[in-house]
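Just one protein chain is left out here, and the rest sit where they should.
For reference, chains read A, B and C in written order, and residue numbers begin at 1 within each chain.
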Amino acid sequence: MIDLGIIRAGRAVLHVTDLDASRKFYVDGLGFIETESDETHLYLRGLEEHNHHSLLLKKAAKPSVEVMSYKVRHPDDLEKLAATFSEQGYETTWCERGSQHAIGRTLRVQDLSGLPLEFYAEMTVVERMLQRYDLYKGARIQRIDHFNCMVQNVEAAYHFYMKTLGFACSEYTATDEEAIWAAWLHQKPSVHDVAFMNGVGPRLHHVGFWLSDQLSLIHACDVLASIGYAKTIERGPGRHGLSNAFFLYLRDPDGHRIELYNGDYLTSDPDFKPIRWDLDDPRRATFWGHAAPDSWFDEASPVQHVVTKQVVATAEPILKKQKPTFML
Amino acid sequence: MIDLGIIRAGRAVLHVTDLDASRKFYVDGLGFIETESDETHLYLRGLEEHNHHSLLLKKAAKPSVEVMSYKVRHPDDLEKLAATFSEQGYETTWCERGSQHAIGRTLRVQDLSGLPLEFYAEMTVVERMLQRYDLYKGARIQRIDHFNCMVQNVEAAYHFYMKTLGFACSEYTATDEEAIWAAWLHQKPSVHDVAFMNGVGPRLHHVGFWLSDQLSLIHACDVLASIGYAKTIERGPGRHGLSNAFFLYLRDPDGHRIELYNGDYLTSDPDFKPIRWDLDDPRRATFWGHAAPDSWFDEASPVQHVVTKQVVATAEPILKKQKPTFML
Amino acid sequence: MIDLGIIRAGRAVLHVTDLDASRKFYVDGLGFIETESDETHLYLRGLEEHNHHSLLLKKAAKPSVEVMSYKVRHPDDLEKLAATFSEQGYETTWCERGSQHAIGRTLRVQDLSGLPLEFYAEMTVVERMLQRYDLYKGARIQRIDHFNCMVQNVEAAYHFYMKTLGFACSEYTATDEEAIWAAWLHQKPSVHDVAFMNGVGPRLHHVGFWLSDQLSLIHACDVLASIGYAKTIERGPGRHGLSNAFFLYLRDPDGHRIELYNGDYLTSDPDFKPIRWDLDDPRRATFWGHAAPDSWFDEASPVQHVVTKQVVATAEPILKKQKPTFML
Partner (left out) sequence: MIDLGIIRAGRAVLHVTDLDASRKFYVDGLGFIETESDETHLYLRGLEEHNHHSLLLKKAAKPSVEVMSYKVRHPDDLEKLAATFSEQGYETTWCERGSQHAIGRTLRVQDLSGLPLEFYAEMTVVERMLQRYDLYKGARIQRIDHFNCMVQNVEAAYHFYMKTLGFACSEYTATDEEAIWAAWLHQKPSVHDVAFMNGVGPRLHHVGFWLSDQLSLIHACDVLASIGYAKTIERGPGRHGLSNAFFLYLRDPDGHRIELYNGDYLTSDPDFKPIRWDLDDPRRATFWGHAAPDSWFDEASPVQHVVTKQVVATAEPILKKQKPTFML
């Protein structure tokens, strides 16, 4: 068992163009706790989170993804990760303590798919709001759960994350030829901390946040509609066959996709055999049989290069089919 | 105040082609209580219903609607209704006690839109299962709520039901020229016992059944998918702006549309002013902004003539627009 | 069928000693909408209510109940009610339009049990907040549902409300000798607008408010605890066998008891036979078998005389048993 100390998906750093619009969506609509903010930053967390933020929005001219950050167990794990990436020829860069607010030293690296990753061991500890029920509103966001990324070569990413970074696989989608079309990988014993889907990449498809119950997700729809944000609802509510998630997909004011997510299961056991889904099994994508809108397959957030800060160019995926064909 | 003693929507009598398929959908999937059945009849009721059935399925060669039945307060009310209809030139017919199982004498009439109505005062009283929680399953259907019909001339139906039959209006949809495109009318103090929508008619669009909570509706989707009936889910779950209903539309094995319904409000007060919705207000149809599938606008169940038992021919509606245009 | 035009329980007017404490409990904790307030009045309503208030709190030196008010269909109904009460020897008094804020002319009368009643046809219409989901909080109070009163002679009250005022009975509790120990009576087709229980009276036991779902009730407990009001939770959450209510009983800062209530059923039909419960049936009071605390049986709010405004003296009930004996 490889153990580089990666615990879980920790935070996303997204560039957005209008912090007031973002605040209305995330805080008023979804019920994120606003830990702190200034003119160019909005630090958000869920109700049970004891770390400073799990979503950092930075004001910028164009929307993009700066990094997807994973929390590691100990600062020494960062060194081990840096060595591992370097050995394999990846360019890494350090953000020293003090260079970013409320977070310790971080390691950044562009992964094999071109995705901007960050690893950190320390983040400012803040008050957990789990029992401040008087502050619950909107979707009652509990905590960050996972990243979902569109990449050109899912199978390569799958092997790297499993063999080099020590992730485990809970479920995957395969083509008729047993090529891996999508994979759900985890460190914490849930369905995933990260998923990869075959598509134009590298792009961030969505960041998933965990809710404690289904009705908070329904209520989020009602609240978003009440504040004039019905148009942010892209897909759902529905049930994924894959992961058993009760889901809702939203597009924030800059088009970043957020998943509200509830219903997965414990994946702690080594004898749990990854679940294989056929690409064209209609119950895989939507257990109830609904088709997803084209935008859900076609659109995703561009990502930055960790060193140049430029948006990374995308390319077509190696498997031809970007969208399943469902026959009910 | 006109009072012909009409209390509420009481039962629907639907013709279906395969009672086993119907049983699987309604009993196994939706959790209806099967009061009684034989080779050609299936009598179903909800968990709180103390009357023998609210849905009667009859085996037939082709699916159609035999009648939509309203319960009246007293057998004398049937005479009053017969007189009222006769005075206005409608053909009525009686089903004497004994001619139908578990129901007393009924009056049948084809209404101004061509819809087959039935009125009854007496139905066999059976055990209420409301506190038999061990029998709850699927959608946990509680009780029948309403009929929704597509008719050629909504405004004419609206006036007849209000002025002659004593219904009250809770909400309505109007065109820019203030023509009534749809109307929600009630006897019991809920949003409706019957609704009329502009469309090819006369047809029954759906029968609505009331659920006590939102999660029963979500669970119904999961159960239907588990038993291989995901394809019966046509639209939803979602929220109607109009009526505030949390809804799910299903198509039974014969194509009859069933709405699972929760979330309306008390309409007991004469100072409650009917709510007007603009036809093209996107929040009217789906508060969350989802578009409904074309089938929901185009398809509906044919109805029988109460005397000839033949299916009634349909015709185009008088208002041109059959489907709203939503711009989000 | 007697019809004096009574539609439903409409509002309660309660005297309280500290409006700020009341506001924290009712608005912050329970999620009532504050329609309006001044230094001595707090006007509250539920999310679906289109009338100005269903709960009026007045600042006073001591807590008491000024009136329990029923809404009638038409101003003329007030005259009919006045005549009916006068014929039977009850003293009535009028509050002319303008003497009370936001409500039309009202008729007040002390009923046979000594309870202060009020009847009104008109109240200011305000915006309904049902679809302002962004304002939902705490218990998400939807609407007023009923009054529950402790009286000396339940059977006398039962007969008067049924025969003279035209209420119908949904459920009742009887002793072994078939004396009526408690009765649930309604005008709107729900389980009750008013209930009477055998006890030291006349007193108001509680005012019931309807919630649309069970989780709002659970959340109310969490929110009340979060704001330091756990001590207001007196009994529940639980299920009444009688009425099938999912209930929570709270004591407001002045000791007035509020019930949060969900789960009853439609009582529109004349063939629905009132359900008889045995006084000592443990499932009657709490379907799940929990015992209620003594305070729930012993304590209730004193009521005023409609003319003298003095608190009405109480006396022991005619049936000896004030509290059931449950044997599980």
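Basically, a contact is a pair of C-beta atoms (placed from the backbone, for glycine too) under 8 Å apart; a residue touches a chain by one contact, two chains touch by 3 or more.
Everything numeric in this text was worked out from a predicted model, so none of it was measured.
Touching the chain that is not shown, out of A:D18, A:D213 or A:E299: A:D213 (per the contact rule at the top). Screening A:G31, A:P63, A:G114 or A:G263 against the full complex identifies A:G263 as the residue touching the chain left out. Within the whole complex, the absent chain has one touching residue among C:C95, C:A179 or C:I218, and that is C:I218. Within the complete assembly, B:A225 is the residue of B:A225, B:L250 or B:L279 that touches the hidden chain. Only one residue in the set B:D28, B:D281 or B:E299 touches the chain that does not appear here, and it is B:D28.
Hidden from this view is one chain, which touches chain C at 214-215, 218, 221-222, 224-225, 230-231, 233, 237-239, 246, 282-283, 287-290, 328. For chain B, the list of residues touching the undisplayed chain reads 28, 131-137, 213, 215, 219, 222-223, 225-227. Remark: the residues of chain A touching the chain excluded from display are 1, 7-8, 48, 50-51, 71, 73-74, 122-123, 125, 130-131, 142-143, 188-189, 212-214, 241, 244, 263, 265-266, 268-273, 287.
The definition used in the following text is that only the chains that are shown with their structure count from here on.
The innermost chain, defined by the distance from its C-alpha mean to the mean of all protein C-alpha atoms, is B.
The chain with its Cα centroid farthest from the Cα centroid of chain B is A.
Between the Cα centres of chain B and chain C there is a gap of 33 Å. Between the Cα centres of chain A and chain C there is a gap of 49 Å.
Residue positions of chain C touching 2 or more other chains: 131, 213.
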